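With one protein chain withheld, the remaining protein chains of the complex are depicted in position.
In order of appearance the chains are A and B, and numbering begins at 1 in each one.
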Amino acid sequence: MTLTVRQIRTLNRICWTISLLVVAIPFVFPFLWMISSGFKSATEIFGQPSLIPRVWRWQNFVEVFEYQPFARQYFNSLYIALAVTALTLVFSSLAGYALARMRFAGAGLLMLFLISALMVPEEVTIIPNFFLIRWMGLMDTHSPLILLPVFGPHGVMATFLMRQYFLALPKELEEAGKMDGLSRLGIWWRIALPMSRPALAAVAIITFLFSWNLFLEPLVFLSSLELFTLPLALSNFTDAYGLPLWHLQLAATSLAVVPILGVYLIAQRQIIESFALSGVKG
Amino acid sequence: MTSLTLSNLEKRFGNVEIIRGVDLTIKDGEFVVFVGPSGCGKSTLLRMIAGLEDITKGSLYIGDRLINDVQAAKRGVAMVFQSYALYPHLNVRDNMGFGLKVRKVPVEERQRRVKEAAAALKLEALLDRYPRELSGGQRQRVAIGRAIVGNPQVFLFDEPLSNLDAELRVHMRSEIASLHKRLGNTMIYVTHDQIEAMTLADKIVVLHDGRIEQIGTPRELYTRPGNLFVAQFIGSPKMNIMPAAAITLKPAGREVGTGAAHSIGMRPEHLSVVAPGEGMLRGKVVISEYTGAASLLHVALDNDETCLVTHDGPAPAADTEVGLEIAIENLHFFDREGNAIDGKAIAEPAPLP
Partner (left out) sequence: MAVPATDKNSARFLRVPRLALKHREAVEAWLFVSPILTGFLIFFLGPLIAVFFYSMTEWNLLTQQAAFVGMENYADALSRNPDFWHVVRNSLIFAAGLVPLNMALALTLALALSRPFFGVVFFRAVFFAPVVTSAVAWAIVWKFLLQNEAGAVNQILAVVGIDGPNWLREPDWAMAAVIVTRVIKMVGLNMILYIAALQTIPRDYEEAARLEGASNWQIFRMVIWPLLAPTTLIIMVITTIGSFKVFDHIYLMTGGGPENGTLVLAFYIYEQGFKFFNVGYASALAMIMFVVVMVLTIVQLMLRRKDMQ
């Protein structure tokens, strides 16, 4: 039996596609199962498995909000992530610009200093930060959840990402701005930033997700239910014995994950590129 | 008063000396061209005047004002960049008006001035376009327009035509010349292209290795180059330089001594082909390159030097024996250090020994 080159190629492609579909199962299945189980009753969850719930129990999504202040927690996550993103964009692009474009004594040392931050996981500094935050009287507030990400290793990573991008911009444009009478701040704001939209978008995306998914810091610094952020709230749907209330937990998890996934599906190319950019640099 | 005075300007990057003490006076309304090979420091010097590079040593005056530490925007200068440096996120109108906006010029005034400049440069139809939608020549014009709008005392041009194709370059060159005539401002122009320098300049400053080699009008530089470097840099094809000892000068049959001269320069276009045995030099044609208007002959002289000759009319074939003649006033004499010596003193008949 002989096959033409074209047939071999088609066959090859079909084999690859099937294999990829098989590999994709454990990537997709958890999401589907999560959403479907979020609609099941507590008893059905432990009954015969089925991807489609026998009875769609919308009530779960109401109970999620009754069990704990979930709307409030959702809002906490959202506004903290937005604040962290905004502050990171401003500070990292300011510092990144100075490191890329301005000549000043100590720049090299400063770079080295900042690079060292990339080496240190949050777990290393969390204990002294706990005492620091307590001493500042900021325990059980949202301040540490904003301050630590902005000024920690993530902020430094964003700074380097911005610096890298600024380095590649044509210098003459900024000089033209200087001749036009812009101050340094003006050049940064009116020339460098408008030309750096891709880098700003990348920083915004990864920063937002970083803050949105943060777990250790909320766990350490928060104790009031109404101050919880989503990841902390999700782990908190338990009964009196500390056992998970799966139907509520999964309904809540769906509520937390699906909007992000929706945005991801719409802007997946941009989001994946952002991670590629930060992964290569950081 | 928009004269400029540069006195003993120096620029260092770390240990590297880029500008090694430049003294120069530029008069009000003058068109000055800085020319030199790449790396000679001409752009750095321009950028020091613009305020884009700080001055390591020396002083820089515009009019009577010491501007060493005045910010670029407050020096009253405008610059046209090599890459045009148009803001990609702004359209032509906003690009041209940007500097005025930054300086908080009122809207009506701003619009009027942009309109005037656009009219002068035939840019009215393009005002709403973005830089990426413009051709090279149009971008160039916008870049000039942006400079004009600010009403600067001094215009600076940093190799503004080097990104254009040959035809457009000639065209824009004439536009810049007429712009200067119309505005009458002081203009400083950097180029490595000597044709641009010769055609545009009131005064050419030849730079080499961070130093001024010579300052003069185009004619002066061509007819009386101050040293070997300028002699070979200005003029195309390059001036022939020969050791004085290797040549016997016999204008009109009389032998002439070369005095203190160490080398002698002859421009290819001043040499003419005569019958072998006649003229001052004698050699054999190696190649002749036909360039259209004339031919460029490579002539191997009897003394092993090769000499370029620009020749009109039918070119002699390779291997032809030729004589070369040159008028004595077209000879350039240089001493051992390469500095020019006044030819008159030399080209007198030598006293017989």
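Rule of thumb we're sticking to: a contact is a pair of C-beta atoms (placed from the backbone, for glycine too) under 8 Å apart; a residue touches a chain by one contact, two chains touch by 3 or more.
Model, not experiment: these values are computed from the prediction.
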item: Which of A:148, A:199 or A:227 contacts the chain that the document leaves out; value: A:148
item: Touch criterion as defined above, residue of A:80, A:99 or A:200 at the omitted chain; value: A:99
item: Absent chain, residues of chain A that touch it; value: 13, 16-17, 19-20, 23-24, 26-31, 33-34, 37, 45-46, 49, 90-92, 94-95, 97-99, 102-107, 110, 113-132, 147-148, 150-153, 155-156, 159, 184-185, 188, 209, 212-213, 215-216, 219-220, 230-232, 234-235, 244, 246, 249-250, 253, 256-257, 260-261, 264-265, 268-269, 271-272, 275-276, 279-280
item: Interface with the undisplayed chain - residues on chain B; value: 51, 54, 61, 64-66, 68-71
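The rule we apply is simple: only the chains that are shown with their structure count from here on.
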item: Computed distance of Cα centres, chain B from chain A, in Å; value: 57
item: Chain B-touching residues of chain A, taken from the complex the two chains share; value: 170, 172-173, 175-182, 186, 191, 194-195
item: Complex contacts: residues of chain B adjacent to chain A; value: 50-52, 71-74, 77-79, 81-83, 85-89, 98-99, 102-103, 146, 150
